[in-house]
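Only one protein chain is missing from this complex, and each of the others stays in its spot.
Let's turn to subunit A:
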Amino acid sequence: MTTEMNAGTQNPVYVTDALIAEDIDAYLLKHQHKTMLRFITCGSVDDGKSTLIGRLLYDTKMIFEDQLASLEKDSKAVGTQGGEIDFALLVDGLAAEREQGITIDVAYRFFATEKRKFIVADTPGHEQYTRNMVTGASTADLAVILIDARQGVLTQTRRHSYLVQLLGIRNVVLAINKMDLVGYSQERFYEIVKDYSHFAKQIGMEAFLPIPISGLKGDNIATKSHEMSWYQGPTLLQHLEEAPINDTRMLDQSFRMAVQWVNRPNLDFRGFAGQIGAGVVRPGDAIRVLPSGKTTTVKSIPTFDGDLDQAIAGQSVTLTFADEIDCSRGDVIVQADAPCEVADQFEATVVWMDEHAMLPGRPYLLKIGTQTVTATVTEPKYEVNVNTLEHLASKTLGLNAIGVVNISTDRAIPFEAYATNPDLGGFILIDRMTNATVAAGMIHFALRRSQNIHWQAVDVNREAHAALKNQKARVVWFTGLSGSGKSTIANLVEKKLHALGKHTFLLDGDNVRHGLNRDLGFTDADRVENIRRVGEVAKLMTDAGLIVLTAFISPFRSERRMVRDLMAPGEFMEVWVNTPLEVAEARDVKGLYKKARSGQLKNFTGIDSPYEAPELAELTVNTVELTAEEAAERIVQAILAG
């Protein structure tokens, strides 16, 4: 099998090292100095991506006899190469995928040569798998973009190249595959290279290396092709062995390390553990902790094997400081005289990865470095059509959509532009309710306004306002289905409080929509913005010392949570007006359910838009068991007691 495959073209570099048999100690010593390269292969099923990876594994002797035997058996049964070895079967892992004959997720493959260990992220190429490709690309030092020589540069080639560029991969190989099917034509090769160069320039790709290959036949993979003597460059494997690694690039930058964990085994030891993102650190180096800005010097770099005299980008280490200064998980330790920026508003590119579209204004969790904060995203400035690279106007981002947005975080965070330092510029967004990773993002820069907007200090503060009214400011947030009785009960509560001499204000859903929120509709995104604005208004009113009553369906937990977080602790009181849908629909005070059922009214809560029942409500009133009057009285008692 082996001799047929390689037909005497075996490159001496890739035969099993004679040292293994002759002097294993010498071999091991040599191999302690191997480096590691992570790369991604981009291409669709038809480009022969799996075949290429299978071929790399085969040519580097990563396939064992038993695997080869089952591969030969499978190739005959389900292979697509007419009974010949189908390398693609080696790498298509999950049962579902093998049946469908496509790769649907990110799989990682491993192989090694005498110089390097390689980790390949094998990801699908279709547009609906953009998120998988972005995931695979995020850890790659290099990308291999596959092109079918018969097809040339296609829409998908552009998409793959754009994503590779977006994720900041600087080493790009353009592998022009299936050269055997175009008669190993030099003209065809150069025609494609010319096409691609034009496109590469458009997207700002500085350089790429084109290699003519045949994954199926093995040309220019591990061994130089006899059929293409006109090609003088390296084989794919030679290039993979020599391409630079990202860590090396990070080494030349100023020291950065996000603190992962504070190690305090006893009172005498306090170490700050993390993986160095950039630069070098040595005992005695002056450092600064961000965002606090406190400075000290590094005392030691203790390890299991003794103290180090230096540690470099990529290493996971523990640092001790000369002085006791505050430093905890999420902080970033930087070179004292070359700190990174700290900000709370950014422009970023976001790749949306969730079935549920992005909701501008909804608070998400943002994880960057070792820190997790709450963040909101604005409407996209534009969405990028990943096939044509056109900028499109858009109100949201759906699954696999890519757009440029502004992000604001609930506190200032140390960061760097993604292009400079992926460690401090790449982030993920997490849905607070489902805990799903919904997006990946790359920071471009901090918005100037985060440095220019300051809080205006006022002398008559919120406590003073409330004290004069002889009350405690509160937000009493009524939530429930349309027709549940929110407005009726809220109105009764306000009358009772007013009679008791309390200063109140009732914000009602319908009324607000006539004015402040007249520009908003009833889509999920608009509902989020509606509640965000109401929350901000309610907050200003509590600053004025008022007891604010609000009556909004407010169907989503996330937004109610967002408003809760805006208020001082204990100030927010959620009241769930719990009326079953049948009851509310039977009442149908405004005739809205009828309209919704007949389809005249879209996005109606409870009918074709969800209502997420509260989990944290301070008070639940059941309007089937209680009259509105009784419910109101209970709420008043709770307000006065609080």
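In this section, a contact is a pair of C-beta atoms (placed from the backbone, for glycine too) under 8 Å apart; a residue touches a chain by one contact, two chains touch by 3 or more; residues count from 1.
Following the convention adopted for this analysis, contacts and distances are computed from a predicted model.
Visitor: Quick one: find the hidden chain's UniProt protein name among "Sulfate adenylyltransferase subunit 2", "2,3-dimethylmalate lyase", "Asp23/Gls24 family envelope stress response protein" or "Polar amino acid ABC transporter, inner membrane subunit".
Guide: The UniProt record for the chain left out of view names it "Sulfate adenylyltransferase subunit 2".
Visitor: Check the options A:Leu181, A:Ile312 or A:Ala628 and report the residue that touches the missing chain.
Guide: A:Ile312
Visitor: Please output the residues of subunit A touching the missing chain, sorted low to high.
Guide: Residues of subunit A in touch with the missing chain: 16, 20-21, 24-25, 27-28, 31-36, 64-67, 91-96, 98, 105-110, 112, 116-117, 119, 131-132, 134-135, 138-139, 245, 247-248, 251, 260-261, 263-265, 269, 271, 273-275, 302-306, 308-312, 314-316, 318, 329, 353, 365, 367-368, 370, 422-423, 426-428, 430, 434-437, 440.
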